[in-house]
Every structure is written in C-alpha cells, then in structure tokens.
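Here is subunit A:
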Amino acid sequence: MTYRYQDYRPPLIGTGPRYLLLALVVGLAIAAPLAVYPLFLIKVLCFMLFAAALNLVLGFAGLLSLGHAAFFGAAGYAFAQSAKIWGWPFELAVLFGVAVGAGLGLIFGLVAIRRQGIYFTMITLALAQMVYFLAVQAPFTGGEDGIQNVPRGMLLGLVDLRDTGVLYYVVLVIVSLGLLFIRRVVHSPFGHILGAIRENETRVTSLGLNVARYKLLAFVLSAALSGLAGALKAQAFQLASLGDVSWHISGEVVLMVLIGGIGTLWGPLIGAVFVVMIGHFLAGSGLPVSLVVGVVFMACVMLFRRGFYGEMLLFLRSALRRVAPPSQV
Partner candidate 1 sequence: MAEIRLKVEALEGWYGESHVLHGATFNVRRGEVVTLLGRNGAGKTSTMRALAGVMRKRRGSATLDGRDLLATPPHRVAHAGLGHVPEERGIFSTLTVRENLLLPPVVRPGGWSVEAIHGLFPNLKGRDSTIGTRLSGGEQQMLAMARILRTGCDFILLDEPTEGLAPVIVEQIGKALVQLKEKGFTVLLVEQNLGFAQSAADRHYVMEQGRIVDEFTNESLPANMGKLNRYLGI
Partner candidate 2 sequence: MTEIFGVPLAVLSGQVMIGLINGSFYALLSLGLAIIFGLLNVINFAHGAFYMLGAFVSWGLLTYGGLGYWASLALTPLIVGALGALFERSMLRRLYGLDHLYSLLLTFGLALALEGLMRWIYGAGGKSYPVPASLQGVYNLGFMVLPIYRAWVIAASLVVCVAAWAVIEKTPLGARLRAATENPRLVTAFGINVPLMLTLTYAAGVALAGLAGVMAAPIYQVSPNMGSSLIIIVFAVVVIGGMGSIMGSIVTGLALGVLEGLTKVFFPTASALTVFIVMILVLLLRPAGLFGKGK
C-alpha cells in the first residue's frame, strides 16, 4: 500500500522542539481571531475535525467512505432541530448531533462492512445519497431552504455564544479535545489493530480477531466525530442545509485528507485549511468550486499522493539524514 501510515521510526525532532512547535501552534490558534474573522476560523476548525475523523477510517483502517457528509449534515440538522425547535441548550444539542452521527454511522457500518474495497465505497455513497433524498423530502429539514436562524445560546448556562469570538474559543477547545481523542485512539492497541487490518486483513482474522467489529467501531467513532463537527458548524453558521449532506462535501473532505496526507495526524488538518481556503477564494470569482476541486483532486492523485504532510516528512527525513548521524534519525 502506498499511502501507509509511516512505520514507527524514531521521531524526527526531539521532545523539546516538539513541545515548542506545539506551543507555537496553540499560540497561533489563540491569537488567530486578531487577524482572521472568527466565523471563518470556526469553519476551518470544523473541517479539521471532520477531515481528521474521516482519516480515522480512511488512513488508519483503510476504508474509503464517500458518504461521510451524511453524518456531518445529519448532525447539523439534528443540532438545528433540537436547538431551534425544541429549545435545547447548546451542550445537549451538540450531544444530540453526535448521537445522530454515531447512530447513522452504526447503520451505515452494519450494512457497508459486509463488502470490501470498492463495494464498501459504493455502498457508503449510495447510503449517503439516501440520506440526501430523505433530507430533501422530510418536512422538518425545510428542503431547499434548510433550517435557518438556529439560535446561539449559552454554554452550560454561563458562556454567551452569541459573540462569535467567544464561540471560536469554545469550538477551539472542543475540536482540540476531539483531535486529542483521535490521537489517543490511533496510538492505542485498538488503533494498531486497525493499522494491521489495513495492511493485511486476512492475517488479522487468522489471529482470531473479529475484523468486522473493529472496522465497525472505527466507523462509528469516525461518524460520531464527523457529527460533532457538523453540529458545531450548524451552531456557528446558524444554519443546517442540504449542501452539508451532498456528495460534493463527502468528496471535499476526502480531498482534504488526501492533500494533507492520508494516514498522518497533522495531514488532514493542513488539508482542511487548504481546501477551505480554496473554497473561500473561489466564492467570489465565479469559477465553480467543483471544477477546481476536481482538478486539484486529479492533480493530487497523480502527482502528490503523500500529501503536504507526507511529502514534508519525506523531505525532512532525507534532509536530516544527511545532516545528523544515523543514530539520531
């Protein structure tokens, strides 16, 4: 497999520099609203989480899902419905979105995991399209208009989310927790088994492990986190719409993972920033997003398969090997 998660090698840089880099990133994240509109930042954060969640199944379990928009968008509808129509507080509405995402993930997973490879992908696509059709027709979704004017409430009755700047920090914390959770999963024994399944499924089965159950769990986790991202986006933009359940979104998030680096932890985050920015710049230009996304997709698959992070790692590894003695790299 060419897109493998890098095999374990000693880290490129020591622990000290790593924490420094991390502190830099955290610092940037905290200071960002000074330079960039918080709403845009929240969008980037949501897609970072969404892409990282997809990467959990795509990069680490080796399952290509082209239907993840179903979880993202459905959770958005769930949040909107519960926050606006039922008047639930922020926390509960978000949890409801996550639950809906997870539930859909369970249903999709139970059906799709019965087949492998290409068939799995087609099934996820078809199931997501079903969700899209349901979203078009169901009365509560508001069809083409979506659910609008979703209110911003209070977090735990204390924090006023109507200030987008404040909401940004709340989303930052939640997304960070989500990403940390993903990191935890990847480095756990469960995560290692997922990696083994991606490399050689039959061998894992011969070890007596129920591969289907592992795949299913990974899929449900991925769907739940995608749902979290969708719910947060719905709160920030105060809107749940058909666009978020369309296959175009499913495609875009796959591109984010691909262009950032499949199977790496930072890759999807970089990819999300990149793709959201492309969309942002294109919005004014009249150039259709699909065309550019499609072309970028093709270019990436042909020429840039390791993605930003993957290529960077490769470059650093060979550069550092020339500089430092072998024992350190």
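A quick word on the picks: all candidates are chains of the complex that A comes from, given by their letters.
In this section, a contact is a pair of C-beta atoms (placed from the backbone, for glycine too) under 8 Å apart; a residue touches a chain by one contact, two chains touch by 3 or more; residues count from 1.
Computed from a predicted model, the values in this text were never measured in an experiment.
Undergrad: Any idea which of 1 or 2 touches subunit A in this complex?
TA: 2
Undergrad: Under the definition above, what is the set of subunit A residues touching candidate 2 in their complex?
TA: Subunit A reaches candidate 2 through residues 1-3, 64, 66, 111-112, 114-119, 121-123, 125-127, 129-130, 133-134, 137, 247-248, 251, 254-255, 258, 287-298, 300-302, 305.
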